[in-house]
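All protein chains of the complex are present and in place, except for one that has been dropped.
Note that the chains are named A and B in the order they appear, and that numbering of residues resets to 1 at the start of each chain.
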Amino acid sequence: MLHLALFSIFGAICVAGAVNLLVQRHPINSALSLIAVMTSLAVEYLLLGAEFVAAVQVIIYAGAIMVLFVFVIMLLNAGEEERTRGSRVAILFGIPGVLLGGVLVAWTLIQRSGTDEVALGALPGSPTIIGWLLFHDFLLPFEVTSLLILIAIMGAVVLAGKPEAETQQTGKGH
Amino acid sequence: MVPISYYLVLSGILFGCGVVGFLIKRNIISIFMSIELMLNGVNLSFVAFAAQWHALSGQVFVFLVMVVAAAEAAVGLAIIIAVYRNRETLNVDQVNLLKL
Partner (left out) sequence: MQSVESFVVVSLIKSVIAVFVLLTAVAYSVWLERKVVGHIQNRWGPTRVGPFGLLQPLADGIKFLFKEDITPPHVYKTLYIAAPMLSVIFALTSISVIPIGNWVTIAGVHTPLQITDVNIALLIILGVTSMGVYGVALAGWSSNSKYSLLGGLRASAQMVSYEISLGLSLIGVLIMAGSFSLRDIVDSQSGVFWGFIPRWNIFHGQTVAFFVYLMSAFAETNRVPFDLPEAETELVAGYHTEYSAMKFAMFFMAEYANMITVACLATLLFLGGWHGPIWGLTWMQAVLPVFWFLAKVFCFLFLYIWIRGTLPRFRYDQLMAFAWKFLFPLAVANLVITGLVVALRS
C-alpha cells in the first residue's frame, strides 16, 4: 500500500513536471520542471531499491547537468521562445502520433507483464555491489565512458572557448 | 506491491513527453532538455527491468547512461554557446544556413 501510494505521488510529480516542461515557454521554467522530474525519479529509484543510482541521479543529473543548463540559460539570457510555422505543424501531427504510440506501448506493456509485481526496495543496489560490478564485470565499458567524457571535455573547451581575434573579425567560424 | 508495468508505463510517458518536447520546442536549450527527459525515462525502465529480472547490471547501465548524458550535456551546451555567438539567436528555425 505504502509502495503504491509513494509511487503514485512521485509518479504524478514526474508526469506533471514533464508536461510542464512542454507547456512552459520560458526555458528556465522548463529547466526547473525537469529538475522536479529528476528528483522525483530519484525517489522512484529508491522505491525500487536502487539507492546508489538514486543518489547519483540527484548528484549528477539534478546537481551538475541541470546546473549547467541553468547556467547557460542565465549566461545567454534566453528569453521566451516564439512559436513558428514549423512548431505548429509539429504540434498538429506530432502530439496525436506520440499519444497513439504511447497508448499502444502502455497497452502492450500492461498486457504482457501485468502480473509481475515488485516489492518495496526489491533489488537493493548498494554502493558496494554496484562498485564491484563496475570494476569487475563492466570494467571495459567503465573505462570507455571515462575516455568518452575526456573527449567530451576537450570538445567542449574547443567549441565554447574564445575564438581567436582574426576569426571574430572576419565573422568566420571554424 | 506495485506491478512492474506501472513503472514501465511511467517511463514510457516520460519518454513520450520528451519526444513531444523535441518536436514542438523551438528553443535549442528546451529541445536539449527534452532529450534529457527521454534519457531519464529510459533510465527508469532500466531500473524497473533490473528489479524484475533481479539483475543488477540494469542499475550499472543507468550509471553509464548518466555518464554519457553528462558528456552529451557538456558538448551540447558548448555547441549552443557557439551557435549563439555566431547567430545571436536560440531559435532553431533561424539557424538555417550552413555557413555564415
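Convention: contacts are C-beta pairs under 8 Å (C-beta built on N, C-alpha and C of every residue); 3 or more make two chains touch, one makes a residue touch a chain.
In this text, all values refer to a predicted model and were calculated from it rather than measured experimentally.
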item: Visible contact partners (per top-of-document touch definition) of the missing chain; value: A
item: Selected residue (touches chain absent from view) among A:12, A:75 or A:119; value: A:75
item: Touch residues of chain A, complete complex, unshown partner; value: 28, 32, 35, 39, 51-52, 55-56, 58-59, 62-64, 67-68, 70-71, 73-75, 126-127
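To be clear about the criterion, only the chains that are shown with their structure count from here on.
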item: Centre-of-Cα separation between chain B and chain A, whole angstrom; value: 5
item: Residues of chain B defined as touching chain A within the complex; value: 1-10, 12-14, 16-21, 23-27, 29-30, 32-34, 36-37, 40, 43-44, 47-48, 50-52, 54, 56-57, 59-60, 62-64, 66-75, 77-82, 84-86, 90-91, 93, 99-100
item: Complex contact set, residues of chain A against chain B; value: 3-4, 7, 11, 14-15, 18-19, 21-22, 27, 30-31, 34, 37-38, 41, 44-45, 47-50, 52-53, 56-57, 60-61, 64-65, 68-69, 72-73, 75-76, 78, 81-87, 90-91, 94-95, 98-99, 101-102, 105-106, 109-110, 112-119, 122-123, 125, 129-130, 133-134, 137-138, 141-142, 145-146, 148-149, 151-153, 155-160, 163, 171-173
